[in-house]
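Just passing along the structure, written as structure tokens.
One protein chain is absent from this view; the other protein chains keep their places.
Right, chain A next:
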Amino acid sequence: MASKFGFAGGIPERRVRPIWDAVDSRQFKNALKLSTALLSKYPNSPYALALKALILERMGKNEEALSVCLNAKEILCNNDSNVFVDDLTLSTLQIVFQRLDHLEMATSCYEYACTKYPNNLELMMGLFSCYVREYSFVKQQQIAIKMYKIAGEERFLLWAVCSIQLQVCCGNGAEKLFQLAEGLLKKHIASHGLHEPEALSVYISLLEQQCKYGDALEILSGKLGALMMIEVDKLRLQGRLLARAGDYVAAADVFQKLLELCPDDWECFLQYLGCLLEDESILIKDTDPFDSRMSQAVDFVRKLMVEANNNSVRCPYLAHLEIERRKLLFGKGDADKVVEDLMQYFIRVSFLKNLVKECEGSVSGPTKELGQSITVFKIQNSIGELFSLPVNDLEDIAVQMTEMFCKNLSLSKELDAQESMHGEELLSLACTVLVQLFWRTRDLGYLLESIMVLEFGLAIRRYVWQYKILLVHLYSYWSSLPLAYERYKSLDVKNILLETVSAHILPQMLASPLWADLSDLLREYLKFMDDHFRESADLTFLAYRHRNYSKVIEFVQFKERLQHSSQYLMVKIEAPILQLKQNSNNIDEVECILESLRCGTHSLELSNEIRGKSLTFNEDLKLRPWWTPTFDKNYLLGPFEGVSSCPRENTHNQIKQTEENVLKTVEKRSLLPRMIYLSIYSASESVKENLEANGAVVDSKISLELKTLLERYTKILDFPFQDAVELVFGFSSGQKPFEAPSPDMIDWMNFAVFLNAWNLNSHEVKFSDRDPSSTSTWNLVNTMLRKYVMETIRCTGPVVSSPGSHLPFLVQLVTEPLAWHAVIIHSCMRSLHPSGKKKKKGGSVDQSNTQLLHEIQNSIQSLCDTTEMVMKWLREQLDTPDDEKFEAIFSSILRNGRNDGPGKVFKILESSSSLIKDVEVGPRILEAVKSWSPAGDVRKIIAGQRSLLSEFLKICELKLKSLQAVRVQL
């Protein structure tokens, strides 16, 4: 089977080359023609078939491609000695199988070939890569060991060792496997030594994982240590190992040596100091060792300062401060001295910065001043000082910031539009101050100003992502979600940023009527993640081949981190729910979708899979504005609570809380598709039950499963099932007050809907001792929906002047519980009137269904009324002329002789274009400033709100239509 020169897959290369070229230039039709011709000459050549399959796959003809592949596989594996088998053929087939998501078939081809031609290293490497792609760590290890035994090469041994490490780190392997790996390495080293730095680092990590620090240190200082070619890397590793072994004195020595080599390595200094202090003898409140250790550190840092002839080294100076700070913490410092040192440090640093700039020949004076002012503002902001200022002072600060930005525009005269401008941060800072003013005063003008400063900034330079992210949140808050989405899109979020950044918009979109945009967002995200998982195995193999063994482990762990992403799981669960919402007016479509979700069990499995494993949270929360540290918290929705509630202090707890909530939400949402499926079934069964003779077998399994899911659902809501039933009856009868609109209420409403569907068959909910007005669970759902919609509308002001409005709850109410309830009605109706035989023999509907019909009639009427109530409200909002809305918003920043309240910042922005002279800022900036239109900003907000409301209205109209259509059937 050996490859012959000039042959490819057993075929002369000159015959294959034109096909390669055609594929290369994407002329697939031509390639296919050539490949057909080749096949007529070599009909049984697996390679010719593999090429054809590859072309077909490229043309999108996946089924044909698969059948050709299977054909090739059959020929390959039928034990005919005339068939030519080589790695080129197998790896070409592998590519196609992989693209068709049939990794296992590629693996079985290689497995077969390896049995047929034992000891062929090339094929074995191919098989190894197949196992890498399948993350079959044990099989990887076995084949790697085989290769090692045949060739005795170090790399194969290391492949095996990595595979063992992966079994423990990412699989179910026990830790004692490390011993096996260590043994293998030891034996090899004894006879052959080690030759690769990466092999050494794997060996060390193996020992570290077993807490054998002493052994690791010994190896590092022995002959093998020479493999570490970068001296400082070696010292760093030594220091870490010593510290982990508890030998802090020796570790401190190593870090001290390291600092002499890299005096500007702050991380190293912290470790040095840590080692000096971590010695147990200092933990005892005995001050002697503390003093002597600290003075040792002080001396050493002084020495570094003297030796650092390079003026730009900062670490020793900062180290000095850190030592003084630690002394203070130990109760041995002098606070005044620390302040004095701090001042000295800042003077020095700003002197340095200045020096650097002078060397580079750039302007120093005004740029430096601007930088210093920004630093002061930032410090004020980060120590929370701004929260304690009175409103007037705070307003002055916003004014100062804006003014400073405008005045300094001239500094950016020469800069390219793509370069950041001087003082750009001032506008973000001004925005956050203005939002705080809004929070405190509830004066809409401040909110508008917070938006305007950013839009003004974007008019001058449209690339500032900080402005865009703030705007995404402000527009979302002000019910102008389409505009928020537009700003989000301008961030051009792609690749891994889809994982870290899309949380700025995704949660709002999930609760919105913007289904088309949401669907794009979800699809794009899933595509990226799924593509990455498909490719990541190839990349893992790349690390093996480049012998970067430590990266193999890291990379597989990274893949797992993404795979366990809470957002990924959430999107996988929400995407089908969105489809169900979009098609909820058509029960056949709903069933079709559920069918493709394995009757709704798909989502259940997803959430079961994740239970027990911990989810990862990869969102970049640091990019979020202060008032919404997590997606489910927005301080602006509540009242200002003074300095004590300074959000920054609570962020950590808030994040933990959110992470816990996400787990619950994901599980709760994962139950929905299956509950909908079972409810549809239960509803239609209840009709059949009535239609058929009394005592017919009802599928009690369905009932039981639905009950189990309902119990699980209430458990997530922290209620036992019976209490939950009591609670919803309490809500509906008015004995339990409705809380303010909250996501919880949507959950309760969903519960009531599915409770009703379950009760249609089980009849377990009794009414005797309940409120007489609730005669059935149908009634319960209808009343709850009506009351809650009414209540939500009652406490929701006009959208235009009520930022943070309850609109999202209203949308969710109509598109979820109300829609699911309607689906259940559709299901009943379909069973009562099977299509094709509208009139059953013996007249209309069976007598026993009269009661049910009555309930359905009432429910349809009630749902129509409820939907119309929402539509009426929406039309009122939409009927208000835009000019009137414009007045309402815009007047909030017009001062008209007022002395207090918002408008000062706006005034600065408005007058900036007349203040700025062409000569000062250059034509580009001047043009941009002139192009900014404050009225335009307001109109865009209004237009965004309008389009959101219209989308919602459309959904309501369609819902009403479909309900009316059912009513006609009655």
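Note that a residue touches a chain if its C-beta (ideal position, glycine included) is under 8 Å from a C-beta of that chain, and two chains touch if they have at least 3 such contacts; residues count from 1.
Quick note on the criterion: contacts and distances are computed from a predicted model.
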{"item": "Among \"Eukaryotic translation initiation factor 3 subunit E\", \"N-terminal acetyltransferase A complex catalytic subunit NAA10\", \"Major facilitator superfamily (MFS) profile domain-containing protein\" or \"Globin domain-containing protein\", UniProt-listed name of the chain not shown", "value": "\"N-terminal acetyltransferase A complex catalytic subunit NAA10\""}
{"item": "Among A:Trp266, A:Trp515, A:Trp626 or A:Phe886, the residue in touch with the chain that has been omitted", "value": "A:Trp266"}
{"item": "Of A:Phe558, A:Trp626 or A:Phe886, the residue in touch with the unshown chain", "value": "A:Phe558"}
{"item": "From A:Ala174, A:Ala190 or A:Ile230, residue that would touch the chain that is not displayed", "value": "A:Ile230"}
{"item": "Residue among A:Lys29, A:His546, A:Lys736 or A:His854 that touches the chain left out of view", "value": "A:His546"}
{"item": "Interface residues of chain A (partner: the chain not displayed)", "value": "8, 20, 23-24, 26, 54, 87-88, 91-92, 94-95, 129, 195-198, 227, 229-230, 233, 264-267, 312, 314-315, 318, 353, 356-357, 360, 416, 418, 420, 424-425, 465, 492, 494-497, 499-501, 532, 535-536, 538-540, 542-543, 545-548, 550-551, 554-555, 557-558, 561, 618, 620, 622-623"}
